[in-house]
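Quick one: the structure is below, questions incoming.
Missing here: one protein chain of the complex. Every other protein chain is in place.
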Amino acid sequence: MVLPAVGAAGQARLCAARAAVVGLGGLGSPVALYLAAAGVGHLTLVDGDAVDASNLHRQVIHTEQAARARTNKAASAAASCRALNSTVEVTTIESYLDAASAAALADAHDVVVDCSDNAATRYLLSDACAAGLDHERTPLVSAAAVGTDGQLSVYSASADSPCYRCVHPRAPARAACQSCSDAGVLGPLVGAMGALQALEAVKLCAGIGRSLAGRLVLLDGLDLSIMTVKLRKRSEDCAACGSSPSITRASIQAYDYEGFAGPAHDRGGAPVDAACAL
Amino acid sequence: MVLPAVGAAGQARLCAARAAVVGLGGLGSPVALYLAAAGVGHLTLVDGDAVDASNLHRQVIHTEQAARARTNKAASAAASCRALNSTVEVTTIESYLDAASAAALADAHDVVVDCSDNAATRYLLSDACAAGLDHERTPLVSAAAVGTDGQLSVYSASADSPCYRCVHPRAPARAACQSCSDAGVLGPLVGAMGALQALEAVKLCAGIGRSLAGRLVLLDGLDLSIMTVKLRKRSEDCAACGSSPSITRASIQAYDYEGFAGPAHDRGGAPVDAACAL
Amino acid sequence: MVSLSLRFGGGLEALTGGAKVVDDAECGGGGGGGPLTARALLAWVRDNVITERPELFLAGDTVRPGVLVLINDCDWELEGGLDAELADGDVVSFISTLHGG
Partner (left out) sequence: MVSLSLRFGGGLEALTGGAKVVDDAECGGGGGGGPLTARALLAWVRDNVITERPELFLAGDTVRPGVLVLINDCDWELEGGLDAELADGDVVSFISTLHGG
């Protein structure tokens, strides 16, 4: 039986859909598991990092065995997805996202899921999904979690819904950026945010329901209080998706995202989030 | 580094805690994964059913391999938990919950997580956690999901918070019970509810934050609208946890839960929820 | 007449022809100019909103077991249950309890 809310047509769209997951850590773990389980036709998993035992408290798609072998996270996640549903076609990109692959991801997928852990990658991915007047925009399902707080939205999913840059035209100062390495993050909290991302991605792929585009969910895990707020509309002045954009899929190749928003990932040394104990 | 919101003392309580998960299906899959990942000291997993390929769209702790082997769900989930975190002690009860095991679970665990799929088991488990004036009550983290809707609460967790029977003194008519076999259920939606259950269970085990006791979260996945409502207080008249209860941990052995609330599980034949396509 | 916003969830929208939200419902039934009680509202909803199988909404003079009634995000038991009084602008939700997992 097909779920009434999805319907046969929705199920067919889901099976034909292509979704990309950027980051196979705390958010990407449930996203990849639930998209594979739901039978999204093609999954592209992107991560340049290796599985680390100190992350397993929240990165539940991986195993201690993969951590011992220092398996790439996208490869480890792909193996778990295939064990769950062998009918899903899974491709991995076993490196960190760069501008060329971001543009290609946005072109080649029906939905992109941002499970990254830094501002630079968030801007790059949003620009790739939103940018360029001559391109269709690609819906971007974006979540983040730090400590006991989570945030979730869908960008660039309708003509008047904002992109990430519409809402955040200026990048935060580095000192203001809490990351997992500063504050840790509660595993089940990230898990809930990731499962909700997967829900939004499945709805977009199947063409059902009302997406979160233009809204933002704020979850305070310590109180378990949840707030849904209305975001501004797509901005005419947005550098990426406004009426005269300065950022296009071609120009993002030359854009200095790390200069704009801080480092995209750790380069050698201890893993960025090795410090998260819970 | 220990997450500031948890603290060293909370982390120690978590590592010493005992949690039971009843039902290793759509809800139990993320609950078991995230409790094992978080390092809850002891996990008891209870399910009498075998892994079935038709459930894998939402039961992401299992694998096609376990479905082919018709592995018991508690056993399959235990293997996944151990692969993720070998320091967690995992016990399985590979049969459906009965009154004796319900009472023993409530006695021997700091928190019980209700991931079952029927009203009879929900009343039995709640009574075991709530019943008996001479027992400490056991917090019960309870969620349910059908179609694109999810519900979540915590029962019996504080002196004045209600048990399941306080809120639902009369069992629903069978015709009114939607189950997965009637309506299917969206995998990522169940996943989000299960992750939130794990979050509440971790908070209770670690003794941090404000639990959902006395409140109920209602999630409409199709609209992604989330509502938190205030429930009634513990009732003086409650048959399980009122001032002169007729239900005790001893008396539940003789109580006809299936007569009161319908069948607790399928007996042979096709799996109850084999019909859920998504 | 009292102007309420009504919500149906947990599958109960199957009884309203799929409507999850009925805004600006002008609910009568108070009778004699008295305030509108939840008791009177239930009858009004059955007669004016429920389109099929009313026995899955009401049983006797109250909601059937398994339906939660919420007045402005509070369990109606905290507001007096059937005797709760409703005022313009109140949001009343009817939610069927789920058991699946």
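Labels for the chains are A, B and C, by order of writing; each one numbers its residues from 1.
By our rule, a contact is a pair of C-beta atoms (placed from the backbone, for glycine too) under 8 Å apart; a residue touches a chain by one contact, two chains touch by 3 or more.
Everything quoted here is computed from the prediction, not taken from an experiment.
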{"item": "Displayed chains contacting the withheld chain", "value": "A"}
{"item": "Which of A:S116, A:T138 or A:S161 contacts the chain that the document leaves out", "value": "A:S116"}
{"item": "Hidden partner chain, touching residue among A:D52, A:D110, A:D127 or A:D149", "value": "A:D149"}
{"item": "Candidates A:G10, A:G23, A:G209 or A:P245 - the one touching the absent chain", "value": "A:G23"}
{"item": "Contacts of subunit A with the absent chain, listed as residue ranges", "value": "23, 25-28, 114-119, 122, 143-147, 149-151, 167-173, 175-180, 183, 185, 190, 216, 218, 220, 223, 227-233, 273"}
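Keep this in mind: only the chains that are shown with their structure count from here on.
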{"item": "Most distant chain from subunit C, judged by the mean position of its C-alpha atoms", "value": "A"}
{"item": "CA centroid of subunit B to CA centroid of subunit C, Å", "value": "29"}
{"item": "Between subunit A and subunit C, centroid-to-centroid distance (C-alpha), Å", "value": "40"}
{"item": "Contacts with 2+ other chains: residues of subunit A", "value": "none"}
{"item": "Residues of subunit C whose C-beta touches two or more other chains", "value": "none"}
